[in-house]
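The complex appears here without one of its protein chains, the remainder shown in place.
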Amino acid sequence: MNKKRYAIVLDTRRCIDCKACTVACKAENNVPLGRQNHRNWVTEEEVRGTYPHLGQSFTPSQCMHCANAPCKKVCPTSATGRSPEGIITVDEKRCIGCKYCMTACPYDARYYNEEIEAVDKCTFCQHRILAGRVPACVDTCPTKVRVFGDINDPTSEASKLLAKHPHRVIKEGMGTKPHLFYLI
Amino acid sequence: MSRLLEKNLSRRRFMGLSSCALATVAVGSQIKVLKSLAMTGEVGELTNLPSKDVFTSCGMCVNKCGVIARVQNGIIQKLDPNPNFFIKSRGMLCARGNAGTKVVYDPDRLKYPLIRVEGSKRGEGKFRRATWEEALDLVAKNMNDIAAKYSRASVMFASSEGTFSEHFFLQLAECFGTPNTVRHPTLCLSSNIQGFGATYGTNPTPDVLNADYVIMSGANRSEALITPDSIDMLTGDGGKRKLIYLDPRFTKTAAKADEWYPIKPGTDMAFILAMINVIVTEGLYDSAFIEEQTVGFDKLVPHIDPYTPEWAAGECEIPAEDIRRIAREFANAAPKAVYYQGRRSSFMANDTQMRRAMAILNTIVGNWDTKGGMIPNSCIKLTNHDYIAPWYDEDIPGRLEGDAITYISEKDGSWPVLRDRALAADPYPIKGMMVYKQNVLGSVPNRAKSIQLIEQMDFVCTIDITMSDTAWYSDVVLPEATYLERNDPLECLGGIVPVVAFRQPCIEPMFESKESLWIIQQIAKRLSDEIYAEFDFTMEEHIHHQVKKNPQILEDLKTKGVYFENTSPVYGKSKGTRLKTKSGKIEIYSEKYAENGHDPLPVYSSPVTVPPNRYRLLIGRHAFFTHGTTANNPYLHDIMPENTLWLNVLEAQKMGLTEGQMVKVRSAVGEQTLKLEITPKIRPDSVYMAHGFGVLSKAQTNIYGKGGSDAALIDEKYCPISGNVALHETFVEVLPA
Partner (left out) sequence: MASFTKKPGELLWFSLLGLGMLVGAGTALMVLTKGHSHMYNVSREVPWGILISTYVFFVVSSTGLCLVSSLGHVFGIEQFELIGRRAILLSIITLLTGFGTIAMEINHPIRMAIYVMLTPNLESPIWWMGTLYGIYLVLLIGEFFFLMKNHHKGALTMGILGFIAAVTAHSNLGGVFGLLEARPYWHGSFLPLYFILSALVSGGALISIIVYYNYQFRKIPLPAKYPHFLTTLAKLQALFLMILIFFIIWKIIPGLYGRPPEKYEATMAILTGPLAFNFWFFEVLIGMIAPVMILFTKKFVTPFGVMVAGALCTVGIFFMRYDLVVAGQIVPMREDTDGIINGLVSYAPSLAEYGIVLGALATCMFLYTLAEKVFDLEMKGH
């Protein structure tokens, strides 16, 4: 059997920018209050066209759990690590708060959590995965934009979506090999 | 530097101005909140209770989605969607549903009974903590005094849907002997109920999931979330679906629609009549269905003649060829095509007739009670709770505004009319107001008038979970347990596929908050023995009574969090049965309306033209907030800290206004100051602001002083047929602040 590799596949055409994922994540992971404090977010892309011919897309995002993660490279104390399933983690005890990873991440996926006194970020809700559930953002989404799964398992829903549809990743040119895949 | 001061200030606010220890902890985790409370003695020490998952229903809005509360050590850690609830909520929970933990663990929630400090004015917010005993005695004494001095009808009861417990409050009103209950529908959907009811005898549900063609006008389903429609709008059948969306604003629904038309506000009826005109003149209607199940089509044909697409284009500013094409596409897709009526229909004063036009359009394409069409609601039968209101010898007058509206609902009343009558004491005065979870000052248009109404009262009592503006202006404020801390009666959520939902406490009520049934029983006990006799039961008994004929319901609720009998729709149940109209058929032509002096077929009249240098004020919803009740929730506040005034780019350029500057918005009845948002997403003749800000209550610490209140600006016009307010008939000036 292959090693597991977790990823999220997103169909943004379904996203209505309701922010359920953002609040679910804050509640699930005890993210401190404050607009700056969030592990995931929905980007309201710029309005296209001119009135009355307009269009707009909404792009939900979070840590991309890059295979070539710049945040992991720069961490002086190896506080940032990677689980065998590809999840980028932060060991809060080892985080010195130099915020180098925050400047290194091209996705603005990290923030400093004053409550746990360490840099914090999306963990794909590792604790929920262990309990056999999917990440909170995936679970709560009204229109099920996100599909979470093991892309090394060809029978997973995520793998099937990737096989069937063309997709893209964000800031591909950075060479970070992100694992949030957006269906086109 | 100024940012530093701001930070200090906000910290000082947490420390100083707020009296509660909770407020010192602006943190995410519930456990820290509780720990800090335990240190101050406001709650007990944390105990190590086993973890449990509790099925219940969300109480953040009216949808009542299925919830699983994850409770650890007596703390609600997280609310997850209940996948068993797929029929109604499709196994989801929105931002508000997820923010529910912060309703419980909210520094701003009501904790103890409060009595306005003697000698202080209403609205000053000077309250003292009281015992339940004292507060309840005061409520009952005042109610009885007003009844003795004026009449029982002089105490009005205002309540809101969205809880499962409103029933007991209305029962108290009836047992107390007042006819003057006023509920939310005339601020929301009573014209919808009336318009569709007059046509079908019921207000059916559009089968969005299975429709191939959906036209939505004024129903912003991506932001005004209704389960399952908001979800089904984007799922459905593999992309065959077409969504046509009419709205003066480019909303998030517009972003998801196949076609968006920025229709001129108040002209939807012209668009609909022109569609009917095309379908009728081109013979695209379902003649067999019309023949069999409707009355009055023959009268519709000549009536519709002048309403051509070319005529309509001049009214609604949608090109005639588009109207014609949409009408043809709609008729072709029928019966799997719906003209979606939405929920809130409090737009214009002629709204009931506009809803009639919608119903007629749906009727003539034959989509009634068939897959992908308009489906009459089904419900699962629960045993009613019957009670006998005490008999009073005294002569109690009828509903205050009963004669002003043609079809007034006995329980709902009509807010704008009732308020005018009460202010004029016509024909009798209203001197007491009991409020259950309705935010009168935040929701009823023309706030200045609502304040007058309150000021002329002898006594105002509010039962709520937060210090709403209305609570802020009350004499006694009673803290209800939140929806996660209480039992609520079972309720059937009617629809295409009905389910039964319920609530059970996830934790014990915090502070001194109490279940509403307890509060009402205690008031009843103090009012009179006759009244209390009708309340002499426990919640347990009430719930068991509801499932007397089918105990399986309660069984399923406890094990799955939901009870249902079917998982997929059963169509055509109404075929061959008499509808609840006079003729028993679908009434294209309404005899009933003719008899009452209303147009029996919808007659179009143009909306008032926007005066020069004025804008039409539009209001609307966000997926983050439920009306005026959740903007102060800490999680939701993070998403949207204030509301803005939307103004079209070109208009802003003309006036030389800049993005983000403060502007004064002035109407005939009020003035508000808020931030300007310059956007191409709105018609140049209109401005928009979200509901729920510009609050008066300083106890809403997150949002006090932020944004503007629409209720303070809207001039209360209303529909004479249904009594529904018309919220989009106000014109405002926009000036730099």
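For reference, chains read A and B in written order, and residue numbers begin at 1 within each chain.
In this section, contacts are C-beta pairs under 8 Å (C-beta built on N, C-alpha and C of every residue); 3 or more make two chains touch, one makes a residue touch a chain.
Quick caveat: nothing in here was measured; it's all calculated off a predicted structure.
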Notebook entry, point to check: Which residue, A:Tyr111, A:Phe124, A:Phe148 or A:Phe181, contacts the hidden chain when the whole complex is considered?
Noted result: A:Tyr111
Next item on the list: Touching the hidden chain in the full complex, which residues of chain A are there? Just list them.
Entry: 35-37, 41, 43-46, 61, 70, 73-79, 93-100, 102-108, 110-112, 114, 117, 174-175
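The rule is short, and it goes like this: only the chains that are shown with their structure count from here on.
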Notebook entry, point to check: CA centre of chain A versus CA centre of chain B: separation in Å?
Noted result: 34
Next item on the list: Using the touch rule from the top, collect the residues of chain A that touch chain B in their complex.
Entry: 13-14, 16-20, 22-24, 26-35, 37-38, 47, 50-52, 54-58, 115, 136, 139-144
Checklist line | Sites on chain B touched by chain A in the complex | finding: 26-32, 77-81, 90, 92-99, 101-102, 222-223, 225, 227, 230-231, 234-235, 250, 252-256, 260-262, 623-624, 634-636, 638-639, 641, 648-650, 679-681, 684
